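For this view, one protein chain was removed and the others were kept in their places.
Chain lettering (A and B) follows the sequence in which the chains are written, and residue indices restart at 1 in each chain.
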Amino acid sequence: MIRYINVKSKSRTELVNITNLIQNELSESGVESGICYLYVPHTTAAVTINEGADPSVQRDVLATLNKLIPKDAGYAHLEGNSDAHIKSSAIGASDFVLVEDGKLVLGTWQSIYFCEFDGPRHRRLAVKIVEC
Amino acid sequence: MIRYINVKSKSRTELVNITNLIQNELSESGVESGICYLYVPHTTAAVTINEGADPSVQRDVLATLNKLIPKDAGYAHLEGNSDAHIKSSAIGASDFVLVEDGKLVLGTWQSIYFCEFDGPRHRRLAVKIVEC
Partner (left out) sequence: MIRYINVKSKSRTELVNITNLIQNELSESGVESGICYLYVPHTTAAVTINEGADPSVQRDVLATLNKLIPKDAGYAHLEGNSDAHIKSSAIGASDFVLVEDGKLVLGTWQSIYFCEFDGPRHRRLAVKIVEC
């Protein structure tokens, strides 16, 4: 079964912390041990795992991506969001987290982030949790 | 069981749309619900999921990667393809897609691309489809 969570962003580029939403899906699934697959069905967004304690890390990640892959750089694609497509492939539209004792096995400082690169918008993230 | 699909590129760097080839493997497997794992057994290629509608997106992805990681930049590796190795790690040699109702669960605009960074060549991509 695939579950979907909704994600709302407020800026063009933003890392939205979705750790609690994913943990809620896991708790509802009742799975104790397994894998939690995360999949972004969009081409201008991504999912990543990084530090959750200091919000300045999120700012640095976005600022560096925006510097390396600027919004305007004479792209061929005429919709004005080529940078967002490129960032999506650079970070990746999928990820997984291990599950044990009914909990996401994250490192002490890790949070799960939905990466919005062409917001602000409403998005969906697919979650599939498998017991194994 | 691991299946292999063959991919042929015509340029040094190229995104080859392999969505239909993967869907064919999925259909032959008979799996209705599960995970489709994609794995590139090469060190100068990768796999990514991105927009399939406008080919200019593929061009922008490659042009940006080639600008950030140029072919010639005084690399230590003497085979002349260090940029391809670096791009492989930046994009990633593996990916997965969720499966439901016997179909790849892709977003409206998503296609699966084999990323050739040191072509033109013949390559292989490993596919493992698991019912779960």
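One rule holds for everything that comes next: a residue touches a chain if its C-beta (ideal position, glycine included) is under 8 Å from a C-beta of that chain, and two chains touch if they have at least 3 such contacts.
Treat the numbers as computed from the prediction; the structure is a model and nothing was measured.
Mapped onto chain A, the interface with the missing chain covers residues 33, 35, 48-51, 54, 56-57, 59-61, 63-65, 68, 90-92, 95-98, 100, 105-110, 132. Seen across the whole complex, the unshown chain contacts chain B at 1-2, 37, 39-43, 68-69, 73, 75-79, 82, 85-86, 88-90, 92-94, 96, 126, 128, 130, 132.
Here, only the chains that are shown with their structure count from here on.
Here the C-alpha atoms of chain A line up with those of chain B after a rotation of 120°, rounded in steps of 5.
Centres computed as Cα averages put chain A at a distance of 20 Å from chain B.
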